[in-house]
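Note that this complex is displayed minus one protein chain, with the remaining chains in position.
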Amino acid sequence: MTLEELAERQREFIAARDWEPFHTPKNLVMALTGEVGELTELFQWLTPEQAARAGADPDLRPKVSDELADVLLYLVRLADTLDIDLIEAANAKIDRNEHRFPAAAGRAALRRVPKD
Amino acid sequence: MTLEELAERQREFIAARDWEPFHTPKNLVMALTGEVGELTELFQWLTPEQAARAGADPDLRPKVSDELADVLLYLVRLADTLDIDLIEAANAKIDRNEHRFPAAAGRAALRRVPKD
Amino acid sequence: MTLEELAERQREFIAARDWEPFHTPKNLVMALTGEVGELTELFQWLTPEQAARAGADPDLRPKVSDELADVLLYLVRLADTLDIDLIEAANAKIDRNEHRFPAAAGRAALRRVPKD
Partner (left out) sequence: MTLEELAERQREFIAARDWEPFHTPKNLVMALTGEVGELTELFQWLTPEQAARAGADPDLRPKVSDELADVLLYLVRLADTLDIDLIEAANAKIDRNEHRFPAAAGRAALRRVPKD
């Protein structure tokens, strides 16, 4: 399934429940924050070693999977309401990053440039 | 392009720069927070009406597109390091939501249930 | 009670439970994100009018108060572990903002400068 098909499934789900009025850009950005907060809570007290094994932990894996899903769903919904193609935007960003961070520069570049 | 192909493109980009040591689950969750923060800053002072038109605003649209891309890229990367299939997780979540929020109940259900 | 006294009360609470090892800067920054996420969830689906009345709503007020408290507690704890005086830092920031945003310029300045 593509992201476009996922967005279409969401559109039908939301229309069937009459939820469009709630899905304004500001509300969806806030919902995204809420879900990233829930995802963060799963990792905050873990040691780096425990966090590295989270995908293989039978208790944590379904919880993490569920929160990742929530983040994706609000992200896809927000992009859909703004008529922005996420895959196209992500590829354009990697294209730019390939110029900003030439491969040879390696880790040093990451240290110099504090954010994407 | 599918999310799996996007994840593969990222893997190559990161390997070429020797950035894997930075991409621990805790660091990536934090990077996701940073990008959602940048996305939020684009919307925080807009009126609901201005926010609703953000996708059509020639100044805002590329900025929003860029931040949405960053959120997607860290989300895909995080899921990839945890070996979790985002599309499968998202569909499983909608499946569950179809039971939690029957279509007939409409908006009332949203009000009763505080979070997804 | 001052923030310094609140930080001291927290220090005793945490020491009595042997929680210091968990309170690393990265973990506390993540905990702050989690709490801001919970606070955001209380407001995300409210209309601007409902949100404006949240402090007077008998159901919402204690929930909002509780989440604001959690954000403050992790913020104070994080500053304490880094030996940074929050009140001093906040006043220094307002001092700088008084120069960045001269009072006469009014709202126009907010529009030009996208973030604090």
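Order as written gives the chain letters A, B and C; numbering starts at 1 within each chain.
By our rule, a contact is a pair of C-beta atoms (placed from the backbone, for glycine too) under 8 Å apart; a residue touches a chain by one contact, two chains touch by 3 or more.
This one's a predicted model, so the numbers in the text were calculated from it and none came from an experiment.
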Candidates B:Ala31, B:Ala54, B:Ala69 or B:Ile84 - the one touching the absent chain: B:Ala31
Interface with the undisplayed chain - residues on chain B: 22, 27, 30-31, 33-38, 40-41, 43-45
Residues belonging to chain A that touch the chain removed from view: 26, 29-30, 33, 41-42, 45, 48, 110-111, 114-115
For chain C, the residues touching the chain missing from this view: 1-3, 6, 9-10, 13, 16-19, 22, 24-26, 29-36, 38-40, 43, 46, 48, 51-52, 54-56, 61, 64-66, 68-73, 75-76, 78-79, 81-84, 86-87, 89-94, 97-98, 101, 103, 105-107, 109-110, 115-116
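Here is the rule we use: only the chains that are shown with their structure count from here on.
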Interchain centroid distance [CA atoms averaged], chain B/chain C, Å: 24
Length of the line joining the C-alpha centres of chain A and chain B, rounded to whole Å: 2
Chain C: positions in contact with at least two other chains: 30, 33, 41, 45
